[in-house]
Structures are given as structure tokens and as C-alpha cells.
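Working notes, structure below.
Here the complex is missing one protein chain, while the rest keep their positions.
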Amino acid sequence: MTGRLARFLCVGIPVAFLGLFFIYPVVSILGFGLSGGGLEHLVGLPGSATFRGVAWFTLWQAAVSTVLTVVVALPGAHLVARRRFAGRRLLRALATVPFVLPTVVVGGAFLAVFDRLGMSDGSFRLTHTVWAVLIAHVFFNLAVVLRTVGSYWEGLDPGPEEQARVLGASPAQTFVMVTLPRLRPAVAAAASIVFLFCLTSFGVVLLLGGPGIATIETEIWRHSVWRGDFGAATALALVQLVAVLAVVGVGNGLQRRRAVGLRTVVARAPVAGWWELAANLGLLGLVMGLPVAVLVERSFLSGGGYSLDNYRALAVRVDLLPLTALEALVNSFVFALAATAMAVTVGGLASLVVVHGQRALSRVFDLGLMLPLGASAVTIGFGMLIALDQPPLDLRSSRWLVPVAHALIGVPFVMRTLVPTLRSIDWRLREAAAVLGASPGVVRRRIDFPIAARALVVGAGFAFAVSLGEFGATSFLPRQPDRLTAPLALFRLLGTPGQQLRGQAMALAVVLMVITGFSVLAIETRRGSAGADL
Amino acid sequence: MRFLHQTTTPAALFVLAAVFVGACGAGNGSSTVPISATTGVQAISGQTVTLVTHDSFWVSEGTLREFTAESGVEVEVQRLGDTGQLVASAILTSGDPLGDVLYGVDNTFLQRALDADLFTPYESPALTGVPASLILDPGHRVTPIDFGDVCVNYWIDAFDDDLPEPSGLADLVDPAYSGMLAVQNPETSSPGMAFLLATIAEYGDGWEEYWSALRHNDVSVTTGWEDAYYGEFIAGGGDRPIVVSYASSPPAEVIYADPPVDSPPTAVLTDTCFRQVEFAGILAGTENRAASEALVDFLLSPTFQEDIPLNMFVFPALEAATLPDEFVDFVKLPDNPHVLDPAMIEANRNDWTERWTDLVLR
Partner (left out) sequence: MLRVEGLRVVLGEVFVLDGLDLEGVEGEVLVLLGPSGCGKSTLLRTIVGLERASGGHVAWSEEDLTSAPPHERDFGLVFQDHALFPHMDVASNVAFGLLVAGLPVEGREARVAEVLDLVGLDGFGERRVDTLSGGEAQRVALARSLAPGPRLLMLDEPLGSLDRALRDRLVADLGVLLRGLGQASIYVTHDHDEAFALADRIAVMGEGRIQRIGTVAEVWSDPVSTYVARCLGHENLIELDRSGGCALGRLGDGPGTVLLRPGKLVLSHGLDGIEATVVGSSFRGGRFHLRIAVGDMEILIPAPEAVPVGSGVRLTIGSDPVIPLVT
């Protein structure tokens, strides 16, 4: 009886969550748009040269961004997975930080970096080029690959690599022929997330790409918000969803291949060589460190010199804002906690269904819960507005809608880190536990959960960071002024002239980064105790 | 299945609780008090009206409480995106509006909102204190509350006797000012749109020629106001001395200066301004008609109007409203700002922006 109930909840909660907060709103808004001229637009799209250009560019930049991100992140993933060095945990936490930075801040930081490197003009110009977009995408998404692949890699038995080396393979050959194929589920998981992120990237494309560049996402926004042409926007949103379905389908297929066993006997990770450490940190520093350093420098700049004034100002409300910046940070923190709790619940249960459920159900879950990541913030935001307007679902102005929207985007992160790890847990461990008297539920709690906890924590960290920095969907939902979040406050501060406001915005961005870093660090240090009870 | 029972139940309860609490907390003041023809305080006292507005809306802490003290009506503010998002959302939800009063639609989006029949007419008695030039809907479906001018700003120190600051739009295509101007894309930015409209109002059909010349003169186009002002303009460390911004930007440069200054480092070219008027309207379908009317009246009261400038950096519509010192000292408002009929804007904007894109970006 309880078994049936548990199974029902496992399936029912994710279905209810996705159905209520994603499928129903999206179907509502698409239906609205299609009946308002969307069909004609849809039919006309393939014939439009402009559309073909935009669609091609959208896919192209997402694909290249993804490949670049994976290439840049893999050495770092190896470092955190297979080497010991002081500050390893810190590095992992720091890597998550770029995730929360609002694009408007990062865009500014990148422009400043280009400027300082002499790349804002001339033949090595990066500003307002597609290269700027690609670099910024790597900056934002590096952590996804670093952490998803890193945590999976850490759990892989190093035996086959050692065997390959003994058989005469060079380190490079070993990596390409042995390691990479084994990492495939995790790389595919991370890459599909990065791809979706880049496919629907908005601020980076507009800000760094400049006005000459358009993607399907920016076109959806332009048509719906600026031109009021919901028909055209709907046609594009449909195309976007179909593309996302295809991408997720392929990505999931690549991940499904089962990895062979988590290691049971572990050689202790060797200490990192200094050159290895230096090369890695140098690369990460170049991509992630420079823009962040510019931000930090600006945050201390005030009154013509360096001081803490901007940080002190965070506790004082400026006329433009309903709250102090600090209070907005508290709001963001609370929303992020709620969003993370929901994302972990829904994503955790859904992962169990994906890994242990019937085949058809498993595939549907695997696909469905990824979709929100690839749907436009416009689609989700407007969809929620028109769908969730009737009791008992009159949630449009509920305070819970913002964390729910954030959780929708957090769930894929939880699942993409959890599913590969759950799949790779040695089935004999479950059998051993069962024979020792553990019921299937106890097996999940005592074996699957603690082993998967590391991955769950990584996913939760991302869900938390995503929520802290989320701006798009949030801006489409009605909010009371006292529920101001930090990214929105930041945006408002940057929207009015005055160095004081700008300095405060920079300080707020830095505090947001630090909070993220510490939160992720705090969540992760707790994981050591999991499952070690006698 | 003991495990699932034990550990998922609290989590499940959390989610369910979230949904239920959300559902319960969502009652947005759909009060069932019958609509009264007499708008006496007695009749509306105790009601709640929801004011839907954009993310830039904010007034001092006590201002709305004063309204509640006078009328007994509670105001719940719901902020949503920028002006474009706000209008689009209002149109999408017109069958079941997000609130009772919408504040923040401007003249560039006005016709779209009117075409969608978002509002019910209400002629506020307070309109007598508002200049006729701001009352753009003779049917009073919307009421002007504030206005702001989008103008070309310049960095004062960048110009001297050898190269004086430009005097108006015409100078901006002069090769002497080549590579100096930063503007925003009218398809992604509200001031960018306003500036395009200013050039159309000034040059009529000749606007395309003007923009070709601007492009020839190395105009820089950014996506939004932030990257133009902070990225390209000298104020943010850029190297361009001329930027499209607001008439209220110079006072902001004083109020939020760091270190403090006596006068703004920037000034406005008043001949380049396009006037954006922001309106409030009572949303069709409200069940709190009388309280909504009272709120619109209050938005035009001196209390609210005088609170507008320092919180939102726009100007009160009420002529009699006292301006803060910084606005008196550092704002130069144009005598004859550029204006265009909202209906004309709505009818042509897609065409204009497309041609603009072809001219300037392709």
C-alpha cells in the first residue's frame, strides 16, 4: 500500500508540477498565439530568408558555444576530479559563481575587459561580434561542464585508464580512447544543458552581440513585447520548442548508455603538479577571472579612490528602490531556497522514475522535465499569466510563482547531474543491501541516496545559483514591490545615471557572487556526513 | 517502500503546501463589494485596489498610505517588467485583468493598448491642472500622470570653444561630430525608439536620409540604455561624448554623483527631445470601479505628483506640482518637444523600425 503510494507520488508530483506550471501555461499561450495569426506565420517561416538566417545563426552559435565550453572545461573537470590540491573545494564553489551574475553586469564587465585588452576596436575587435557572445557563453556555462562532468569523473574507476597506460597508450590516447567514451553520459548531460542555455540565451546575445545579431529567442521577445505581434512570436516559439525537443532527445539518447560501475577500490588521487595547476587556473582565470576581477575592482571604486563605501551603501535604501539592496538580497536568498527545495524534490523524484521506472515513462520524464530550460522566458512568463488566472489556480500574483518559475529551470540541473550517477551505481550494491534485509525503499534511502547525494548536491547548487541570478521569467511575473529580488534591484540601479548607483550595483553584484560561492561551499561541505551513520 | 514514504512525504507536503498557500495567497482583492454610483468614501472604504505597473515604479514609503488614510482604500502594487512587457501582459490578460488600475503605458504604446480595449473611460476632475498637450486621448480612457523627455545628452567637458557642443539634430551629422554619438536600437530600447520618433517628427519623410548620414558619421548603436550610457558614453568610462538619454539624467548625475559635485557634468540638447507621456487607466473588468477612480484622482494629487521626480526621474503631469531643487536647478525642459500622434506611431512603428534596421544595421 505504501509502496503504491510512494510510486504514485514519485510519478505524480513531477507530472503535476510540470503539467501545471509548464505544459498548461505553454499550451495556453501557444494556443492563444496560433489562433491569433500564428498558423499563417508558421507556414510562412520556411520561405523567409530572414528567419532562415536567424534560425541558422541560433543553432550555430549554440553549437559552437557548447563545444567551446566543453573543450575549455574538461581540463578543469579532470583537475577537480582526479587531483588533490589545496582549495579544490573552493575552486569548485567559485566556478558556480558566474552563473548568478545578471547578464547586464557581465556584459559590462566583458566590454571593459575588451576595452582594456584593446579589443573594443580595430582588427582584433571583439565588442559587438559573435566572438563576444561565444566567450560570454563559455564564461556562464563553464561551471556546468566542470561540475557535472567533474563529479561523475570522480566516481569512475581509474582502472581502465591505468590499464590503457600500461598497454602503451599515451595520456592523450588514453583520454580519447578510454576516458572520453566513459565520460560520455556526463558530457552529454552537461552539453545538452549548455546547448539549451545558449539556444535561449537572451541578454548575452543582445548586449555583447550588439544590435546586429538576432536569435530565435531575441526575435520572440522583439515580436511579442515590442511589436505586439503574438502570432509571429508564437510561430517562433513553436519552432524553438521543436528544436529543443530534438536536442534533448538526442542528448538523452547519448546519456542513456550505461557507465560501467562506480569504483569500489579507489586509488587516492595524486597531488596536482604545479604546472598542471598553473595551466588550469590560468585558463579559468582568463575566461572567468578577468571579468570578475573587473567587477570587483569597480565595486571598490568610489569617491575617486578605492573604499568600502559602495558596500556600506547596500544597507541604505535609495529613492529608486522600495527596499535596500540588502533586503533585496534576502528576498533573493529566500526565493532561491524555496526554488531549490522544489527543484530538488521534483528533480529527485523524476530522476528515480527516469532510472528505475518503466521505459516509456522514463523517456517521457527525461524529455519533458528538460523542456523548461529550452523554452523562452517570454513563453513561460506570458503562459503563466494567461493560464494561471482562475481559481483554484489563480497564482498569477502569488508570491510562490517566482520560485516555481525558478524551480522549473532548476529541475533540469538536478536531473542532469543525478540521472547519470544513479544509472552508474553498481546494481550489486542494491542486491547486497536487499539480501541484508533492506526493502526497496530502504535501499533507495541508504544506498542510492547517499551515493547520489554528491550529484544531488551539485544539482541543488546549480538550482540555487540559477534562482539567485534569474531575471528573465521573473520580470514577466507580477510582483509586489517588497518582493524585489537582487537582480531586479541591480537592473534598476544601473538604469539611472550616477556613479553612486553604478558603484552600488557593482557591490551588489559582488555580494551576490560571494553569497553564491559560500552557499555552494556550505551545501557541499555537509555532504561528507551523508550515509556514514552506524 | 518505507523510504519513499518517509522521505518524500515531507517533500511532497512542501510542494503541495506551496501550491495551496500560493492559491490562497493569490486573492488579488477581487472584493465583492457592489459597485456604487456614489463615490463617497463610505462606499469604498475597506476595499483594495491593485495597481499594475512596471518595474521602474516606486514612490516614497508613506505616499500610498496617505491615500489609504484619506479614502480607506488599500493599494496593492504589482510590478511587472518594462513598459513593453507591461502592455503586452495587459493585452494578453485583458479578459481577466491583473488588477484594477494600470499605470505606466506611454504614448509610444498607447494606441496598442487602446486598440485592445484595455481601459474604461474616466475623466478625473484633477485633469484641470494638467496641460492639454499631455491629454492624448480625448475619450479619457487614460489619464496622463507623468512625462519624461528623451534627449541627446552631452559631456560638457568634451566641448570647448574650438569645438562647441552640437546645437541640435542637424549638427549630429556634421563630420566635426563624427564618431561621437551613441544611440539605442529602437527595436530593443525605449529611449532608442523615442529618439527615432524625434528624428521622424523633425524630418518627416527625410528621416531615412538623416539616419544614413548619421551612420555615415559613425553613430554607435547599442541594445539598451545601460550599454550606451555606461559602455559608450564618457560618464561610464566610454569614449563618446554624446548619447541619447533623458532630460532628467543631469540631475541624477548630481544626486547620485560620487564624489559629490555642485553641477552635473552632462547637459541636454533641448531641441532633440521627444516627449514620452505615461498614463494610468482603469482596466476594463474591474470590480472596484469607484475605488479605482479614487486612486487615479490620487495619482494626480500634489502628494503623489511631487513624489514622482526623485523616485522615478520623470516629471509630474500636474503643472502646479513643486519640483525638487535638483530638478529646478539642473533640468532644461524643451519648450516645444517633438511629439507624434500615438495612432500614427502604432500604425507605422513596425515599418519604421524595419527600415531603420536596414538603413543603420545592415
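Letters A and B name the chains as they come in the text, with residue numbers starting at 1 for each one.
Operating definition for what follows: a contact is a pair of C-beta atoms (placed from the backbone, for glycine too) under 8 Å apart; a residue touches a chain by one contact, two chains touch by 3 or more.
Worth saying up front: this structure is predicted, and the values here are computed from it rather than measured.
Touched by the hidden chain within the whole complex are the displayed chains A. Here one chain is not drawn; of A:447, A:468, A:490 or A:507, the residue touching it is A:447. Looking at A:47, A:168, A:304 or A:437, the residue that reaches the missing chain in the full complex is A:437. Remark: the residues of chain A touching the chain excluded from display are 262-266, 426, 428-429, 431-440, 442, 446-447, 450-451, 530-534.
As a convention for this text, only the chains that are shown with their structure count from here on.
Rounded to whole angstrom, the centroid-to-centroid distance between chain A and chain B, based on C-alpha atoms, equals 32 Å. Residue ranges on chain A touching chain B, taken from their complex, read 2-3, 5-7, 9-10, 13, 17, 20, 29, 32, 104, 107-108, 111-112, 115, 206-207, 210-212, 218, 222, 224-230, 302-304, 309, 318-322, 338, 341-342, 344-346, 348-349, 381-382, 385-386, 389-401, 403-404, 439-446, 449, 475-481, 488, 491-492, 494-503.
Partner chain A is touched in their complex by these residues of chain B: 1-9, 11-12, 14-15, 18-19, 21-23, 25-28, 50, 52, 55-58, 60, 76-82, 84-85, 87-89, 91-93, 96, 98-99, 112, 185, 187-188, 221-227, 229-231, 235-237, 245, 249, 252-253, 255-259, 266, 310-313, 349-350, 353, 361-362.
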